[in-house]
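In this view, the complex is presented without one of its protein chains, the others remaining in place.
By letter and in written order, the chains are A, B and C; residue numbering begins at 1 in each of them.
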C-alpha cells in the first residue's frame, strides 16, 4: 500500500530535442540528467528503457522505427501517424519487433471518462445509441501544427483523434466502425487545413458517434462528452464547468488563471489541469501494463484504427458522401447487426412507450402486431 | 402601462375537435363558450377572428385552405405541412387570401432564445460560424405522431423543425440554407419513421447549423442550444439545468413533479413550463402584430423554408450525400460568400493567433505573406 | 380559456411622484393617462381602485393611512414599514378600514419558488430542518435606500425581508418564529447601516432559517435559496446560473446585457428578468384574490411578521445574543415542539443510519434501547 501522494518513482532520464540548446534548457528546467539533439543517441542509449515519442506528427514514424530497431519499448502521442497507411506500417513494425507499444490517448484516461466507461460497461446506459465528443479551443501552441504537411491535417487531426477514441470507448472498442460522414472547413484562420469539423461515425451495431472540433472557439477550452443509450445518458464536462467558479474585477492587475481567455469577469479554472486531462492515469496504465506484461488500454492498434477513421473523414469531406472505414486486419467482432427493440406488451401488441401523466394515470403507446397500427391506451396507476 | 400579471385579455371562443364528446369535454374543462365537431362550422362562425390550427400534421392544409376561403386570420402549429410542396401551396393560399398568418414556432420565442438572438444581432458573438440545437425526449404524447402517414415523418418532423428554425434565427433568417446532410435511423422503437436523427445545414455564408433529435432519450426532456462565432459563444439549457434542483427520497409517495422521468433521486423541475417553452411571448408577438399590422417573427413563409430543409434532410438520409435545399421564391439575401478572416499583423505577416502564456509572455502565430509559411514568435507582455 | 400571451388587462391609470416633472415624464414614457405630485389627489381620485405604494420605506405609513381613509385597496412593496410597531399600526389600520391589502413580496412568487413551496407542501423534502436564502449584489439603485433614516436599515431591510419570507414559506407560515441571532456589519461602504448581514431564525418546530444578505457582492446579483429536510433537499438559483451562458470578447463595443457587472468574458443573462423576479405571478395572485374575494398569499400581516423578525435581528446584532421575536397577535399554530425521529429497528434497537457499501453489503448504525450505546452491524444486501 502506498500513500496517495504524487511523489512519483518513474523519471525521465534523457531528453532529445533540436536545436541542442532547446534540449539543454528543457533538461535544466526539469532536472533531467541527459540531453541530446541526436535522436539516435537518445534511442540507443543503453539506459533508455522506454522511448516516448512526442514529436511533430510527421516525425513519429522515423522515431518509432528507430526505437523498434533498438528493441526499446515505445509510447507515442496522438495521432499515431499522418494517415492510416503510415500507422499500419508503424503497427507492423512494433509488433514484429515485439516491443511494448502504448498509444498516449490521454483524454480516454481522464478520471471522469474512465469512470463513465466503467458505468457504461456495467450497463447503466443500456444499449449505446449515440455518443458525442466535442473539443474546441483557439488553436494549437506550436507552429508546426498549423502546417498541414507536418501535422497531416487541421483541427480534426489535432483533436478529432481524441473524440473518435472516446466514442469508440463508449460504444465498445470491439465494435467495428463502418462508415463516416464528415464536414470540414476553414472558416476563420488563414490556413490550408480545416479549423472546424464535424464527423459522424457509424458502427456496425447501429450506434453513431459524433465528433465536433474547432480551432475557432472563444471562451477557453471546451471539452465535453455525452453518451446516450436505451437506459441512460451521461454528460461530462472536463474543463469549463467543473465546480470551480470565480468572478474577479481583475483590478489587482496580477496573474489570475491559466488558459482562460480573459482575466476578469467570470472565470472557470480547473483544479488540477494535468489530472483533469488524464495524464496520471494514462502513465499509470502504461507503466503498470509494461511491468505486469499486460496490454494497456490504448495501443498502436488503436492508433491505427483512429487514423483509418480520420482518413475516411477527410475522404468524406471531399466527396461529400458517406465513406467506408478501410481497416486491414480488424481484430474485433464482426457481423453484429443493428436492431430495433421489440418489447412484448401482450399477445396482440408491442409496447412503444409508457408515460406517467399528471393526473396519475399511465398512457401507453402500443403497436398492434397484426396491423402494425399504433394505438394509445390510458390505464389507471 | 399595465401590471405584469398573467391576467390575459385574449380568449378562446370556440373549440373544434372530433368526436364531438371530446370537444365538449375540452370546452367544459377550459370554460370555452362554444364547441363543435365540424371544422367548417367553427371556421365560418362569424365570431371567429382567428383560426388556430393545432391538428395532426396531415390535416393542416385542409384547415388552412378552409380558413383562407372564410378570410380568417390563421395561426398554425409546427411543422406547417407534411412536406415543402404542400407548405408552398399553403403559403400561396394565405398570401392570395390576404389573411394574417403566423407560424407557431414556440421554441424560437423562449425568453432565453429571444434574448440570445438579440445578443447575436448586437454582435456579441461576432460572425456566426456554428449553431447546434438539440431536442430529445422519450417520444410524443399522441398516437398519430408515431404514424408516418399522419405526421410526415418521425423525430425530425416532430422536433427537427424547432432546431432548424433556432439555427436560422441565430445565423440570420435572410441567409440562404444551401445544402443539407442528414443521418436518420430507427434505432429503438418498432416504428417506420426515424426515432433519432442528426442533420447538418450549410448556409450560403459558410455557417453550419447542427440539428440533433431523438425519441430515445432517457432522463426527461433535453432542450439545449449553442451558437458560436468569431467573438463569442452562447449556451442555452431550457429544461434540465435551469437553476432548480431537487433531491427526494420519494418516500412520501405523493406526486412530485411533471415530466420528470423519475419521481425520486435528483430531479430538475422547470419553474414555469409554459413560459420556458415560449408560448406567452409567441402569442404576444402574434396578436400584437395582427393588431398593429406588422409581420410577426414567424410566418408561413418560415414554415415553408423549414419544410424545404426537412425535405432535403430526408432526401440526404436516403442518398447518403449532401443534398441541395430546393426553395421556390427565396426572399432573403443571395450571393453572400463565405470567407476567411485575414488579420493584418505587419507588412509581411498575417496574424493567426495570439496567446498569453503562464510566464506572462505572449506567443504569436504568424503567416508570412510571401511564402505562406507559419511561424511562431514570442514577445514580452 | 385564454391564450398564454402577456397582453395584460390590468392598467395603471394614475401615477403620483415628486417633483411633478418626474411624474409627468413617467406617465408619458409608460403611457399612463394621469399624473400628479399630490398623493391625496391620486389616492382620492374616484377612478382609483387600488393604491400601489412603491415609496421610500419611511413614507409607507402615511400613504397607507391615507388610502385606508379613502377606503381604497392597497398593495405595498417590501418592507411594509420601518419597524414592527409601525407595521402593526398599518396592519390594524387596513383591517379596521376593511380594505384589501397585499404585501408585494415578489421573491416568494418566482415560478421556481412557487413550485418548490408546492413540492415541500407535498412532502418531497419530509420534515423541514433548515432553509437558506441568500441575496447579494452591489447595492440599491436609489439614494434614499443608502440612508438609514429613510429606509430603516441597510442590506437586511433591503433584502433580508425577502429571505425571511422565503424561509417562512418553506418552513410553514403557520409555524411561529421564536428567536433570532444576527450578525450585521458595515464592512465596505461608507454608510451608517450594515452592508452585510447573516441571521439565523429559529422556529417553534425546531427548524432553522438562515438569511444572508450583502451589498458588497461582486459578479452580478446572487439570488439563491436552499431548503433541506428529512427526505430531501432543494436548491434554487434565480439569477446567475439559470441555463443561459455567454462568452463574448466584448470587441464589438455594443451594449450586451443588463445588470451584469462586466460586459466581456463569461456572462450569465436571465431570459425574462421580470418573470424570474416573480412580478407576473405576484400581481396575478393579488388581482385574482381581490376579484374572487380571497386572501392573497402575502398580506400586511405577513409584512408585520417580517418586520418583527427584522427588529429582533437588529436587536440581536446589538446585544450579541439570541433575541426573541416579539409578535402581538400571532395567528398561526402554537405549542409545536421540535422532536427527534426515533425509527424502530427491532425490539432492542433504534435505527440511526443505513448505508449501502461498495461491496454490496449494507452497514447499519443502531442504538441499543437499553444501554443507549451505538453499535454497527453489517448485513448482506
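One rule holds for everything that comes next: contacts are C-beta pairs under 8 Å (C-beta built on N, C-alpha and C of every residue); 3 or more make two chains touch, one makes a residue touch a chain.
This is a predicted model, so every value here is computed, not measured.
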- Query: Which one touches the absent chain: A:12, A:59 or A:375?
  - Reply: A:12
- Query: Among C:22, C:38 or C:142, which one is in touch with the chain left out?
  - Reply: C:142
- Query: Of the residues listed, A:37, A:59 or A:114, which one is in contact with the missing chain?
  - Reply: A:114
- Residues on chain B that touch the omitted chain in the whole complex? 218-220, 247-249, 261-262, 264-268
- Message: Contact with the hidden chain only, please: which chain C residues?
- Response: 125-126, 129-130, 132, 136, 138-139, 141-143, 146-147, 181, 183, 185-191, 196, 198, 200, 202, 206, 208, 210, 212, 214, 216-219, 222, 228-233, 255, 258, 263, 320-322, 338, 340-342, 350, 352-353, 355-356, 358, 360, 363, 365, 367, 373-376
- With the missing chain put back, which residues of chain A would touch it? List them for me. 1-12, 30-32, 110-116, 119, 122-126, 231-238, 241-249, 251-252, 254-257, 269, 271-272, 274-275, 279-284, 286-288
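Criterion: only the chains that are shown with their structure count from here on.
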- Cα centroid separation between chain B and chain C, in whole Å? 36
- Query: Distance from the CA centroid of chain A to that of chain B, rounded to the nearest Å?
  - Reply: 31
- Message: Suppose each chain is reduced to the average of its Cα coordinates; what separation in Å results between chain A and chain C?
- Response: 48
- Message: Can you pull out the residues of chain A that are in contact with at least two other chains?
- Response: 218-219
